[in-house]
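A selection of the complex's chains, in situ.
Residue numbering begins at 1 within each chain, and the chains themselves are lettered A, B and C in the order written.
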Amino acid sequence: MLLLQANVDDCSPEWMAHAMERLLEAGANDVHFIPVTMKKSRPGILVQVLCYRSRLEALKTILFQETTTFGIRYFPAACHRLARQFLTVKTAWGEVPVKMGYHRGTRVQCSPEYAVCARLAKEAGVSVKEVHQEALYLARQQLRAGE
Amino acid sequence: MLLLQANVDDCSPEWMAHAMERLLEAGANDVHFIPVTMKKSRPGILVQVLCYRSRLEALKTILFQETTTFGIRYFPAACHRLARQFLTVKTAWGEVPVKMGYHRGTRVQCSPEYAVCARLAKEAGVSVKEVHQEALYLARQQLRAGE
Amino acid sequence: MLLLQANVDDCSPEWMAHAMERLLEAGANDVHFIPVTMKKSRPGILVQVLCYRSRLEALKTILFQETTTFGIRYFPAACHRLARQFLTVKTAWGEVPVKMGYHRGTRVQCSPEYAVCARLAKEAGVSVKEVHQEALYLARQQLRAGE
C-alpha cells in the first residue's frame, strides 16, 4: 500500500471535504486531514491518503483537481489487517451486523456497524450510544454462549 | 446567543459525529470539535455549540444523550452577523446562488453556495474548485456591470 | 464557575504537563491544552482551566509560577452537571464502580470507572477495553433486571 501526502495552505476547507469524498469514492482506503502550522503563520492542512498502488494515478489526479496543491509525495507502507468475521445481533430496534477482528486466532475486536446503529437510532428516536452499546452487549452474550 | 462547551474524554469519535448531526438538525447554529490534550495523556475533544438561548434545553439534552459527558457549561455571546443579499449566476454547468455580505453598507463577502457548486461539479464530472471559481468570476462580472 | 485561559508561546511542554498536574491537585475541575497557531508561526498552546470562583486565586498563582505566561483571562460560566448515582458490578477480574448520570429523571450516562478498569486490566494482563466493556455489559444487565 501507499501513503500519499499533500500540504495545502491556500485551499478552502469546503473544497478539501469535497476532495475527501471523491477520493473515498475512487477507492482510497482512508483519507484524513491533519492540522499543521506552516510558514508565515498559515494554519494549513496535511492531507493523508492510504491506498493500493493500483489507485495511485486516479487518486493523484483527484488531489490535483480538487485541491490547490502543486505537489504530492508518497511512501510505501507494509500493512497488517486483521482477519474478519461477522455475526448479526437482534436489538429492540432492528438487526445490527457486528464485525470481529482476529489476531493470531484470538478475537481482539468486536465492533457493531456504526452506520446501521446510526440509522436505527434515528428511526427509533434513541441515541446511537444506546443502540451501539446494546449491540455490543448482545454480541458478547452470543459469543459467550458459543464458547 | 450562547456558546456551549462539553469536554469528552471517553467517547467514540463516531458517536461525536452523530451528535453533531443531531445538534444541527435540532437548531444549533454551529457545532465544531476542538482537539485537546487532557489529563493522563488523553487525546480528548472539546465540543462547542453555538445556539440561540431558546434552543438551550433541547441541545443540552442531545449532548447528554449522544455523548458521554457528565457536564455542560455555557457562556452568553454578543453576535454581529452581516446583512445578506443573494444573486444568481449562470455557469456552464447550471445556476449557482451567490451570498453577499454587507458591513456598514459595503460589500465584504461574495460567496457562491458550496452545496450547489458541489452538486453541479459531481453531475458534470468537473472539480468543485472549477465551478466555485467560475461562479465567483461571474458574480464579480455581474456586480461590476451593475455598479 | 470560571473558565480561565492563558496563551503560552515560550514554554516547554514538559512544564505545561507539570502545571496541569498541580492545577488539578489544587482543585481545578478540568484542565486541558488546545494547540494553536500564533503570530510568527509559533505552534503555541492555549491552556484552559475550569474551576469554582473560590479557587481562582490559587490557580492563577500556579499558572504564573509553572508556565511562562504574563497574563490570564477568565469568563464566568453557567454549568449544568448531571445528578449522579453509583452501582458496583462484579467482573471476572474484580469489582468495578459504575457511575450513572441522570437528566430530568432519565438515565443518560452509564460509565464504568476508568481508573479501576485500568488497574484490574493491568493486574490480570488483559486489555482495559475488555474490562471496560464487560463492566458496561454487567451494569446494563443489573439495571435491566431492576427495571
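Throughout what follows, a residue touches a chain if its C-beta (ideal position, glycine included) is under 8 Å from a C-beta of that chain, and two chains touch if they have at least 3 such contacts.
Predicted model, so just to flag it, every value in this text is computed and none were measured.
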**Request:** Could you work out how many identical chains the complete complex has, if 3 are displayed?
**Result:** 6
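We adopt the following convention: only the chains that are shown with their structure count from here on.
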**Request:** Make each chain a node and each touching pair an edge, then name the shape: line, ring, star, complete, other.
**Result:** complete
**Prompt:** CA centre of chain B versus CA centre of chain C: separation in Å?
**Reply:** 28
**Item:** Centroid spacing, where centroids are CA-atom means, of chain A and chain B in whole angstrom
**Value:** 22
**Complete:** Touching at least 2 other chains, the residues of chain B are 35, 65, 68
**Prompt:** Which chain C residues qualify as touching chain B in the complex?
**Reply:** 1, 3, 20-21, 24, 30-35, 48, 50, 75-82, 84, 99, 101, 103-104, 108-109, 111, 114
**Request:** In the complex, go through chain B and note every residue touching chain A.
**Result:** 12, 14-15, 18, 35, 65-68, 114, 118, 121, 127-130, 132
**Fill in**
In the complex, chain B touches chain C at residues 5, 7, 10, 34-39, 44, 46, 60-61, 64-65, 68-75
